[in-house]
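Structure below; questions to follow.
One chain of protein is taken out of this complex; the other chains stay put.
Residue numbering begins at 1 within each chain, and the chains themselves are lettered A, B and C in the order written.
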Amino acid sequence: MNSFGRLFRVSIFGESHGDFVGVNIDGCPAGIGMAAADFAEDIERRKPGAKGTTPRKEDDIPQFISGVFNEKATGAPLTILFKNSNTRSGDYEKQRAVPRPGHADFVAHKKFNGFEDYRGGGHFSGRLTVAIVAAGVVAKKIIESISTGNKIGIHSTILEIGGETDIEKGLQKAIDEKDSVGGIVECRVNNLPIGLGEPFFDSAESIISHAVFSIPAVKGIEFGAGFAAAKMFGSQHNDALINADGTTKTNNAGGILGGITNGNDLVFRIVVKPTSSTPKEQQTLNSETGNVEPFSVKGRHDLCIALRVPVILEAVTAMVIADLMLITKK
Amino acid sequence: MNSFGRLFRVSIFGESHGDFVGVNIDGCPAGIGMAAADFAEDIERRKPGAKGTTPRKEDDIPQFISGVFNEKATGAPLTILFKNSNTRSGDYEKQRAVPRPGHADFVAHKKFNGFEDYRGGGHFSGRLTVAIVAAGVVAKKIIESISTGNKIGIHSTILEIGGETDIEKGLQKAIDEKDSVGGIVECRVNNLPIGLGEPFFDSAESIISHAVFSIPAVKGIEFGAGFAAAKMFGSQHNDALINADGTTKTNNAGGILGGITNGNDLVFRIVVKPTSSTPKEQQTLNSETGNVEPFSVKGRHDLCIALRVPVILEAVTAMVIADLMLITKK
Amino acid sequence: MNSFGRLFRVSIFGESHGDFVGVNIDGCPAGIGMAAADFAEDIERRKPGAKGTTPRKEDDIPQFISGVFNEKATGAPLTILFKNSNTRSGDYEKQRAVPRPGHADFVAHKKFNGFEDYRGGGHFSGRLTVAIVAAGVVAKKIIESISTGNKIGIHSTILEIGGETDIEKGLQKAIDEKDSVGGIVECRVNNLPIGLGEPFFDSAESIISHAVFSIPAVKGIEFGAGFAAAKMFGSQHNDALINADGTTKTNNAGGILGGITNGNDLVFRIVVKPTSSTPKEQQTLNSETGNVEPFSVKGRHDLCIALRVPVILEAVTAMVIADLMLITKK
Partner (left out) sequence: MNSFGRLFRVSIFGESHGDFVGVNIDGCPAGIGMAAADFAEDIERRKPGAKGTTPRKEDDIPQFISGVFNEKATGAPLTILFKNSNTRSGDYEKQRAVPRPGHADFVAHKKFNGFEDYRGGGHFSGRLTVAIVAAGVVAKKIIESISTGNKIGIHSTILEIGGETDIEKGLQKAIDEKDSVGGIVECRVNNLPIGLGEPFFDSAESIISHAVFSIPAVKGIEFGAGFAAAKMFGSQHNDALINADGTTKTNNAGGILGGITNGNDLVFRIVVKPTSSTPKEQQTLNSETGNVEPFSVKGRHDLCIALRVPVILEAVTAMVIADLMLITKK
């Protein structure tokens, strides 16, 4: 299904070149504040414009279609639209025969039997992440509203771009090479209650990774020590419990044991692949000629999509936490 | 919830020291063969006994409680039990004050308010993976029964143990150090149809990782080039389409684009943390004394749980594929 | 949750006095025709205007926000909006202290802690049934597209209004009494495949009644002989199988045995309570004065909401059948 969550359920919809993209949220408790201004900061963080990001500009003011009254959630299904103000009607019909490398063009065509909206990636467009960010804002509000302890903080940081921890340097590499680059982003959540998640199929790692891989371009995730654990001894990896509140001496588990949050910081990292639309010439099959031919991307694009991922990563993490807290707390 | 799948739905249950562990499967098509002998090979592969694994022995003959008639699935809910023949009744009550490092003891106690079955890890025990393996056998049968193309093959391989690609060497390291080690396991699936998965929340990566993190001790997953993508340029990472059947020149995407399988081999790797029960002395909080005290594991355990993971990894992968094929094919 | 269906999943949203009501549909197969004109007939049937119905007029032209391209479903989530053109901004704030008898005012206030949109019934408004009707149109198209046998026909008929089988007479009773009346509506589906539904929890009766009670004002449902079965002998009620295609001599089962469709016409009847907004003076508690006081409905309303139910009943029935056919057929 194209939705996520059990008690806080998010469905996103829309296409790159449609009139709107949007989100339908089921399970937002009544009374949560829903002023458009509350969404501005996170939506701004997602916006392009910085070095290495695409210049496509959208106003991205949330339009509340349902579930909001007097700037508060009513408890009924919540629908938010974002206008697509900047859709240039390109000559997409011609490009159909040439699936862009790294993009969903080929699989979309196959999966939807040729009925897909192929303009600008259609439903597969990164444009839909604005709807995810909006859902994240709502989720953060819910977390704050139902949390009984210290304020739960969700923070994402870029660790690496193009293999460099100096982000500017990584971007410059892409500019110099006239190519695109990827990166690694870390998310940390503190003050999370103990006990979120289930022993097997709905382990905290299961639910988080499920949500995280809905972000386009993410190709890997690791919790705590992650892949480095493969080279550690058990005595090194195990975190010694040192406090009755769950605090451990180290945090190689990334805050999750047996699928359940253990009271330490939740820590995980994701890898974001290089932007598929690279300025460099590539190759792909032209289905009309039947030949593998050179391919060049038209227009300007993000050199590094990872730059825009942090706020989206926080959003899906918040969605997970809100849902697990609603399920667990009672 | 403690179940997985939409049309092929698997629920596992049981405890380490209960009479049985088992699995309830909803959505197994009528007519699928269900002879106990069909389960023997995969169950054997999961069994302990080899170097580096625990000597606990179970017969593990599947007992069909429902949904099977004349050695065929009836289409009604399928229940399979496995007898726990080898449960030694240890002095678990005393050990409760001392949560084992790396285990779920502490979180289980908190999450279930002290009512958890604490004997041998209770419901969190790796013992339940025999139920997952059984579900995997059923899933493989379904895949074969509904597949219309070449035989879909699901194969897991251990890539590294204790940081060594020579597995024996990695194990020897653990033995020499009197410690436990982790490892990296790869799963490959060939002949998968194009079009499994959804664009965002139920991307193929989302569903697979959801299932994979239900395996105890898994702490990371990466698809195709995975974390290495963070150091690649876009022109390197993009896979050039070279054939109308979806074949690409390289497979850095690991067989998934835009969340959808693209006709190439599905390839992903997971990291398995070192076995939590290590022979080495560790530390943990004694809740009775209130002190952090030295802790030693009693009895014998797997030195490297990763050794037993391949068949379990294949099982959850088969569960995902069976479910996605049932959903997608129609 | 505020959605229905497993593979064909419908979520409706909106409020009586919001800008739009709408529907989000997940699982509509790609290629299904989606011209606005295709919706006209059913939407017209739902419209007020006839004798006994409210004069509120809406244009009700579906606006496709997502999932449609070149008048065909793309396979991505489908969103349809309907503009609320006729929302008079009444003095609703004042009326809050006086919950209307038979309406959801009181429960909405309690359930949503006073944050409900109380204008014109808010989210509880019958206005949202236009979104259900739209989902029904989509469902009928899917049924036609995946059906392999004779055309499946879904038809609702009003059997009784105000206790009279002569509908005009029943309405006249309401007009004469200056009161509202209810009715009984029957739904019949022919050419349904054998085998839809599950033995227990998702019996065909379970799923159908689940959907049917989402229609406001429905207070009962019966299949085949229904409540009359309580006075029959088994030898009378049992339907003798007379043909290998499943045809039975009688159809007291209403086309369902053991929870599964049996190849005969699906037949069920529902009761629609009298319109809650009756012209007659009633009583209710004024929460400001604390007194039970006389209450009179302002404005004009449907005298008999049952008149508008048939097309909505067909819609939810089509939703069920589309979903069950997608699940069962494979």
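The working rule: a contact is a pair of C-beta atoms (placed from the backbone, for glycine too) under 8 Å apart; a residue touches a chain by one contact, two chains touch by 3 or more.
The structure displayed is predicted, hence computed values, not measured ones.
Shown chains touched by the missing chain in the whole complex: A, B, C.
Checked against the full complex, the one of C:Gly33, C:Pro48 or C:Gly195 touching the unshown chain is C:Gly195.
Interface note: of C:Ser156, C:Ser180 or C:Thr317, the residue touching the hidden chain in the full complex is C:Ser180. Although one chain is not shown, part of subunit A still touches it, namely residues 6-7, 76, 146, 199, 326-327, 329-330.
Contact between subunit C and the unshown chain involves residues 1-4, 6, 10, 12, 99, 101-104, 106-108, 110-111, 123-124, 128, 132, 160, 162-163, 174, 177, 179-184, 194-195, 198-203, 205-207, 209-214, 216, 218-227, 229-244, 246, 249, 252-254, 257-263, 271-278, 280-285, 287, 290, 292, 328.
Remark: the residues of subunit B touching the chain excluded from display are 1-3, 9, 11-15, 18-22, 24, 26-27, 30-31, 65-67, 69, 72-79, 81, 111-113, 115-117, 122-123.
Definition applied: only the chains that are shown with their structure count from here on.
Averaging Cα coordinates per chain places subunit B and subunit C 44 Å apart.
Distance between subunit A and subunit B, defined via averaged C-alpha coordinates, is recorded as 26 Å. Chain centres here are Cα averages; for subunit A and subunit C they lie 37 Å apart. Each of the following residues of subunit B touches two or more other chains: 6, 199.
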